[in-house]
Structure formats: C-alpha cells, structure tokens
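The complex appears here without one of its protein chains, the remainder shown in place.
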Amino acid sequence: MSSTFGELFRVSTWGESHGAGVGVVIDGCPPRVPLTVETVGAELARRRPGQSELTTPRKESDTPEILSGVSDDGLTLGTPIAILVRNADARSSAYDEMQHTYRPSHADYTYDAKYGIRAWAGGGRASARETIGRVAAGAVAKAALAQLCPELEVLAWVEQVGDIHCTLPAQQVQGCVVEANPVRTADLAVAGDMQRAIIEARSKGDSLGGVVACVVRHVPVGLGDPVFDKLEATLGHAMLSIPACKGFEVGSGFRAALLTGSQHNDAFYMSGDQVRTRTNNSGGIQGGISNGEDILMRLAFKPTATIMTEQETVTDTHQPAVLRGKGRHDPCVLPRAVPIVEAMARLTLMDHLLRQRAQCGFETH
Amino acid sequence: MSSTFGELFRVSTWGESHGAGVGVVIDGCPPRVPLTVETVGAELARRRPGQSELTTPRKESDTPEILSGVSDDGLTLGTPIAILVRNADARSSAYDEMQHTYRPSHADYTYDAKYGIRAWAGGGRASARETIGRVAAGAVAKAALAQLCPELEVLAWVEQVGDIHCTLPAQQVQGCVVEANPVRTADLAVAGDMQRAIIEARSKGDSLGGVVACVVRHVPVGLGDPVFDKLEATLGHAMLSIPACKGFEVGSGFRAALLTGSQHNDAFYMSGDQVRTRTNNSGGIQGGISNGEDILMRLAFKPTATIMTEQETVTDTHQPAVLRGKGRHDPCVLPRAVPIVEAMARLTLMDHLLRQRAQCGFETH
Amino acid sequence: MSSTFGELFRVSTWGESHGAGVGVVIDGCPPRVPLTVETVGAELARRRPGQSELTTPRKESDTPEILSGVSDDGLTLGTPIAILVRNADARSSAYDEMQHTYRPSHADYTYDAKYGIRAWAGGGRASARETIGRVAAGAVAKAALAQLCPELEVLAWVEQVGDIHCTLPAQQVQGCVVEANPVRTADLAVAGDMQRAIIEARSKGDSLGGVVACVVRHVPVGLGDPVFDKLEATLGHAMLSIPACKGFEVGSGFRAALLTGSQHNDAFYMSGDQVRTRTNNSGGIQGGISNGEDILMRLAFKPTATIMTEQETVTDTHQPAVLRGKGRHDPCVLPRAVPIVEAMARLTLMDHLLRQRAQCGFETH
Partner (left out) sequence: MSSTFGELFRVSTWGESHGAGVGVVIDGCPPRVPLTVETVGAELARRRPGQSELTTPRKESDTPEILSGVSDDGLTLGTPIAILVRNADARSSAYDEMQHTYRPSHADYTYDAKYGIRAWAGGGRASARETIGRVAAGAVAKAALAQLCPELEVLAWVEQVGDIHCTLPAQQVQGCVVEANPVRTADLAVAGDMQRAIIEARSKGDSLGGVVACVVRHVPVGLGDPVFDKLEATLGHAMLSIPACKGFEVGSGFRAALLTGSQHNDAFYMSGDQVRTRTNNSGGIQGGISNGEDILMRLAFKPTATIMTEQETVTDTHQPAVLRGKGRHDPCVLPRAVPIVEAMARLTLMDHLLRQRAQCGFETH
C-alpha cells in the first residue's frame, strides 16, 4: 500500500469508506501560506456526491477539519497539515452482498488476493471516497501555488461522455462555464446532450465512461525532472492513479502516431523576449520540462463499474454467483472527476516547483 | 534531475551522449541471480543503432562492462550492480549547429532554461543514448524475474506506424515473429508496408510516429501498490518517461470512453481453482493490483523530432534562425523503442514484486 | 519538515502541542496483524505525563482513536493506519511569555528563523507531545513484530540520572523491574537514589539529564542494509531524532576508543548450529547487519531545557530579555523517554525486516 504521492510536497492519504473517516497529511508545504477550512471545503464541495441529479443521491457532508499545520491566524506553519473528514455512519444493507461476492471490475478480488483481508463495505480503501484526501491536498497545493506562481491556472473539464464530444479548443475553455453545468463540460451547447445520456444510462441501470481534459496555463518554464520524472511521466502517474482512469495523453497524444515529424514539430519563434512555439503538439513539455506553453492533457475514464444489472461473478470461497448492484452510485464518474484531476495536477506541479527551487533556483558567484 | 526509478529495485542512470559514457547502477537486486555481460549485451544489441536499414547507420558497439555487484562465478551479490557503456568518441561536426540553435521539439531550449547550461552535442542527457542504462537495467530485471517468476513473459511490438496497423490480437503475438522483422511488428503481413513507409519518410527527410503495444503474460496475482502506486500508474510513469512517448493506456484505454458499464465490466468465473475474467477490459489490473490476466498496454510515440527539412527556430541568444537537420537519425523510433518498453515494464514489475514480498508475503501465526 | 520515518514501514507524524491534536499515519504495515485501540493505549500510557510524582503533573488523557487501516474484527488491512489523539484544550497563560521570548535551548528561535512563523504555545511541533505519534506507531510495530518475529524483545531502561548509575548488565535487565519503579531504571537498588535526585533538582527549579540504555534480544540474523543504512546508522538516526537526545552509541561505543583490536574483536564460535561470538563489543551488528547477538545501544539525554530559574535570552524582535520558566514540566525526561526509545527501535527494526524480506528472503531455482 503506497498511499504517498510526491517527493517534496508529500501527500499521504488514509481511510476506508466505512471506517471512522478519511484524510490526508501534507508534508512539505511552504510556511506562511494562507489556508482556511473554507478553502479546503470549497474544493471538497465540488467532488461531493449529491450535488446534482447526475451524481449519487447519497448525502455526505464532507466537512473537513484541519488538525495541524496551520496557525491560529490561518497561515501554514511549514509543519505537516493533517486534514480529517469524518465518515457518516451509514453502512447500508445494500452493501451486505459485497461481503462475500466479488463485484466485477472492482478491487474486491485483487485486494483479497493481495492482502488476504478486505474492508468490504463500500469498497473500503478502494472506494472513491479515498479521493477526498487528494482533493483536500489539492486545495492546499492551490493555496501554495497562489503564493509561488500567482498566474498559474489549472482547469479541467469533461470533454467526452460516451460518444458525445465537446470540441471547444482548450484555449477557449472557461472555468465559470465548466462550473455552471452539472456535467462540467466546457460548452453549454453539448452539456444538455451529455446530461441526457447520463440520465438515460442510469435509467437502464447502466453507466457511461468518457474523457476529461485538463489545461495548465501560465506555467513557469523549467518544471519537470528528467529523466525518469519527466513532467509528463509524473503527471501521467498522478492521473493514472485516479480510480477508473484507463489512459493518459499529453499534447498530441495518440494522434501523434499519425503525424509526420514535419507536421508534428513545434517551431520556435520569439514573442517579445519570450521563446514561444507556433504549435503546441508538445503539450507544453519538451524533454520532460515545461516550455511555458499550455500543458494539455487528456484522461480516459471507464464507465462506472457498479451497475444495476445482473452480472456473473464468483464469491470469496470461489463459488459461481450472480450479482446485482444495489445502492446509489454515479452512473458516470466524469463530472466529479474534474476536481480530482485538477487536484492531482496541482500536487504534481507543486512538487516539481519545489524540486526546481531546490536544484536550480540559485545564482552562481 | 531525477535519474532514479523504483523504490526497492532502484535503477539510476547517468551519462550524456558525448561524454565518456553512459551507464546505470541497480540497487536492490536480490542476491544469487545468474548475470553475465552477455545477458546484458543481448538486450543492448536490440536497441543498438545500425541493426537494420530502418535505423540510423551510426555505428555504436555499445559493449557493456559490469563494474560491480556480480561475483566471479556470475552471480549477483545483492550489492549495487554498476554497468558502463563507453561512448565512442564521435562528436560529428553535424552537431555544431546545435550548440547555439534550439532544435524544434527537442529538449535544447528547456534544458537551457532550467539548468542555465546544456550539453549540446548530440542532445546530451536528453539523447536517446540515455536509454542504454534502462535497457541494461531491464536485462538485470529480466534475469531476476526469471528466478522469482519463471513463467512471467514481457513482450512488446510495434502495433502501428503512421496509419499502418498490426491488428493481431495480443494473445497471438509471438516474440520470435517480432524479432524476425526489422520493424518489430507482430504480423509479417504488415511488416513490409510499415518498412516501406519508414523508408519513404526518410527519403523525404521526414519521420513517422506510431504505437507500441506490450503484453505481460503469467503475471502473479497481487502486484501493484494502491492508492498512488497502482500498477497502471507506475507502468504509465515508466512508459511516459521514455523519450518521445506521448500517451499511455491500459486495457480498454481510451476506447473505454465509448463503452457502457455492462459492456466494459469483466465478469468473473472459476477456471479450475483460478479466478478468471471472461473479458479483459481491465487489462489485467483491478484496483491498481494485477488480477492474473494479461496486462495490456499501448504507448503512443511521436515522429522523430530530428528531420532533414528546414525548420523555423531561435538561437540561445533569442535570434530567429532556420535549422536543417544533419547527421544520421532514425526516421522512426518505434523499432528500437520495443526493447526499451520491455525494459521499463520489467523494472516496474520487479519493483512491485519486491514490495509485494515485503508487505504481503508472510504467514500469520 | 520531514515528518516521515522509514522506507517500507513508513511512519508519518503530525500535530502541534496546542492544535486540535497529534497523530500518526503508518503505511506499509503487513495485513492481518491483530491491533486494538487498547494495544496502542497501553504504550501511550507509559509515556503519558502525570503517571508519577517524577513527571509533570499536567493531566493529559491521551486516548487514541484508530481512524483507519483496521478491520471491524481488529486486524490490520494492509492499508494506512491513522491514529489520532486529541489535545485537551488547555492553553495555559503560563505559555504567554513564550509568544515573543525565545526559551534558551529550545526550538523557538530556530523555528522562527527557518519558517518565519512559529506555533509558540507549548512548543508547537517541537513539543514532546509530538512523540505521541511515535509511541502509537511503535505499538503498531510491536504488534507486527509479534507476528513476524515472535521471539524478538525490545527493552529500554534508565541507566544513568545525573551521576547516579545503574550498573546491571544488559543481559540481566528485566522489563517487569523497569516498569515497577517510576524512574524506569533496571535496578531497584539505585531507583530510590535516582528518584530523590530528580525530586531535588525539581525543588531547586532545575533539571537533570542522563542515559537510556536499550537492548534488543532474539534478533534475526541479517537485519540492516549496508552501506548507508547500516543497522547502527538507522538506529542512530531514529534515536537522535528524539527530542533532547545528544549522543548515541552501539556496543562498545565511545569505550571502543580505548581498546586494542585484540581486546575488542568478538571471537566467533559454534554453539550448536549457531554462529555466536564470545564477547559482544560489536553490539550485535557487524558490517551494518545484525549477527544474532543482543543489540546494545546507549543514548545520552540532556537535562530538560525548561527550568524554573531566571535565564538570559532575547525576544523575537531581538531585544534582550529575562525568562523565568513557568508551567509544569518534567524535571528529567528520562523515565518517559524509555517507551519512546523502545518505539523508535521497533520502527527501525520493523523497517529493516520488511526490506530484508523484499531483497533477500527468496529461494533460488
């Protein structure tokens, strides 16, 4: 179990879905960063279930408590910041079947096989509830980045739900639009279609997958630590650790396979005293290091594994079984994945920023 | 600069393309694993330039020397294994232009911006020559895996070059076929087309991208360390750190976005005393842990950035410039990427295997 | 701020003395280890203030709550174990002076200088209260070691208080005797003298230092990871991170300086099928690896910095000042240091044990 992410901005989450709570410890946050429980709560509200008719109607208040690392007057101390979110004590009988029956495409079987034990209720550690710690830590990273790189902006949105695409170019995507529709897509023109598709899937007891896109704007040049911690590699690591994420691409991504070098290369030119590129197939990263252009990422998410139809499976004593999903679940994880993707991007960038300051930010004599 | 990969099977590469040499130190390899310089050399031969008409005609012998960590009778000692490959002293004048002119879509500009200095000849640390260390370490991992998981097989192949696809299902791919054609694709029926496409691109001074696929067979159940080091996350990290890799997907990957949950879920069934899945959209990984099915990965590679046509760029003093590629380069990195992908897969698996043994491989009293 | 200890059995503490609470997250604990809140509470009770007339009369109940990582039936899940101990809300006005005046030989000045901010009440992060997390984690390590190495015993005691020595040989020290006297020395014959010396120091508003000894019995052969993580090096790291610890020695320690090689070398002999040594100047460690003999350590502790006499100092605005300690403090940290020393020993051994299992515990084919 490796529940820590980051080398210098080190984030450690903990907690099962039906234990006492979930939480996170952030070690390495610079001191004197303004941070309040409201800052953290605002991000958590964006991932909370029950925020729209598209998400599970489960009610979880998800109120964070900052247990350490912040002074009485709301400044980080440079010491570990511990954040706790209590679980509501709501073990539904809907979960009873999960105790001995492996849900297809869930973590039940592999946790049992690896650990010889499993917190079966609600998925335990493999529950999406674990991402509360990520989002809380992302809020801390956001506050720290606001101090260190005030211009930097991280923005994610739902680009695809099933076969419905939002084709708005990344440069034109606006956060206020994304937050203004429950699907969190970037173009209100397709938001309705996406919403209907999700509701229709749910009405059939089924679920949908899709694609989340993410752009990082006003990135300082120089972030990323080649050769193994290239910026795209650590971003990919971060994103592929999000539950249900099946693919990650940066810049041209899989489309690059179809281009020739002369089509794909990003020509350099000077824009004032800034080195810029004419195109951005590199997705803002060259040689594993940010070049100042927008960082562009896309993440594939599979359809929610919990569905309300009968499925073939086996029990933990290796007997054939039939499972029918119960309980209340998101028919599409995408809308709530948006703040998680942003959180993981911020954690990764913050870590590289601190590394950059350590190794490279000095003047020679 | 983070040149170390892995927590327990820790691989640290070093070296610039035109310095004294390149190499790697592997710390954490179990003791008493048979290892010879020939084992390492065989893998290096697969990534060496000049092995076919598809690759750069540069001659590099790439003979490895094992400097430590192996006993006189060819067994690992449990101590760090250092491997050195000398660079041939061949700084061509073809590189002179690179000293002050940034090659588009290369690492020249970002290294300069980050470090304030750059080993310009041949790309320095960002050269593909750095992957020698990876492949040498991968050979060590291969030898160790042969001891710890004798059944495990890692196999990569070129699935796509430009718009030419190899559609052979992963289950049918054979290593001997892959090695029998210079493109390293899995189906000899398309190998010729791919080969011609690459040669044609080169003849135009251009280059091609593509897709490498990789399967891992006979994987032990239980590899992977949730939540941040899910097996797909560390594999993705490993693969996205390979030069020119722009995308990574596991199992259904981006295709998952188009499926419903009822289509995508992998039903469990018993095959003898083994828990198996009817389909493998999960790509052999559930909840970040291997479930014993084949691990399936796909990697997008961009077309080689060095092309023989004129390109707009700037110099390191921020003057506009025109660059025309010189020297001898692969018009398509895919064939030589195959052993690198396999190496990175093995390094990742070996690391998780050791972690698994540490935390989970014990009997309770 | 690096609040994490260990590579594989990874312990991260957090919390300030007057924030919401203090706590710890343990990542890497093997699954299926019996663990209850009582197990943790029992160790915490040993470090709690107010347990005897020798310690501060402050009342802190220090009741732990296990927030995650343990199943309903009291077995570890292999997931992170988070433990929380709430702070009693007891910011005494005795601390007011600390807000702007640096206490000599405390961390007030250096925290301010490093972080530009400081949780001044009660010492904040530098308070001895931080060790609650260590002791709680030590209780988890103790439970895990009981599964993995049932014979292993870790035992610490107070060997010296001021100039009063307990000369009982380490082999003869018994845990029940140590726990039976409030000083936690190993020989009841000197316990009274030590106790009187501490009470006398307190009556003068002064404090005493001393030495804690620690023995580890029934150690498996093979623990320790040369060359930089030699067992004595990581044990030393662990112990020197305990507040007020000024020195660490293993085996012959500083006494080794006075011996010749012929006096110091530990001759090998066979005892049945076991390789043993006639003497144990090595302190159970050779080449950084345990040899199966008792591990012997000694730690020097300085006298408590908080004293009730006037001291010259400066304020945080760099004005000269005079400080007179207030509040209730231990006149000697040694008795309560004993469970902390044991905890740090267990954390270190547990970590090496997991590393040993990862790299070395396998059979060759």
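Every chain is named by a letter (A, B and C) in the order it is written, and numbering of its residues begins at 1.
In this text, a residue touches a chain if its C-beta (ideal position, glycine included) is under 8 Å from a C-beta of that chain, and two chains touch if they have at least 3 such contacts.
Just so we're clear, the structure is a prediction, and the values are computed from it rather than from any experiment.
Undergrad: Tell me the shown chains the invisible chain touches, ordered by label.
TA: Across the whole assembly, the hidden chain touches A, B, C.
Undergrad: Could you tell me which of B:45, B:77 or B:267 touches the chain that is not displayed?
TA: B:77
Undergrad: Hey, which of C:150, C:192 or C:226 is the one touching the hidden chain?
TA: C:226
Undergrad: From the list C:87, C:195 or C:313, pick the residue that touches the absent chain.
TA: C:313
Undergrad: Pick out the residues on chain A that sit against the missing chain.
TA: Contacting residues on chain A, toward the hidden partner: 7-8, 28-33, 78, 147-148, 150, 354-355, 357-362, 364-365.
Undergrad: Can you list where chain B touches the absent chain?
TA: Chain B touches the missing chain through residues 1-4, 10, 12-16, 19-23, 25, 27-28, 31-32, 65-71, 75-82, 84, 114-119, 124-125.
Undergrad: State which residues belonging to chain C touch the missing partner chain.
TA: 1-5, 7, 13, 102, 104-111, 113-116, 125-126, 130, 160, 162-163, 201, 206-211, 221-222, 224-230, 232-241, 245-270, 273, 275, 277-278, 281-283, 285-291, 300-307, 309, 311-314, 318-320, 355-356, 359-360
One rule holds for everything that comes next: only the chains that are shown with their structure count from here on.
Undergrad: By C-alpha centroid distance to the whole-protein centroid, which chain wins?
TA: Chain nearest the overall C-alpha centroid, as shown: A.
Undergrad: Looking at where chain B touches chain C, is over half of the residue numbers used by both copies, so same, or under half, so different?
TA: Same: most residue numbers at the chain B-chain C interface appear in both copies.
Undergrad: Per the centroid of Cα atoms for each chain, what is the distance between chain A and chain C, given in Å?
TA: Distance between chain centres: 38 Å.
Undergrad: Based only on mean CA positions, could you tell me how far chain A sits from chain B in angstrom?
TA: Centre-to-centre distance between chain A and chain B: 26 Å.
Undergrad: By residue number and range, which residues of chain C touch two or more other chains?
TA: 28, 31-32, 78
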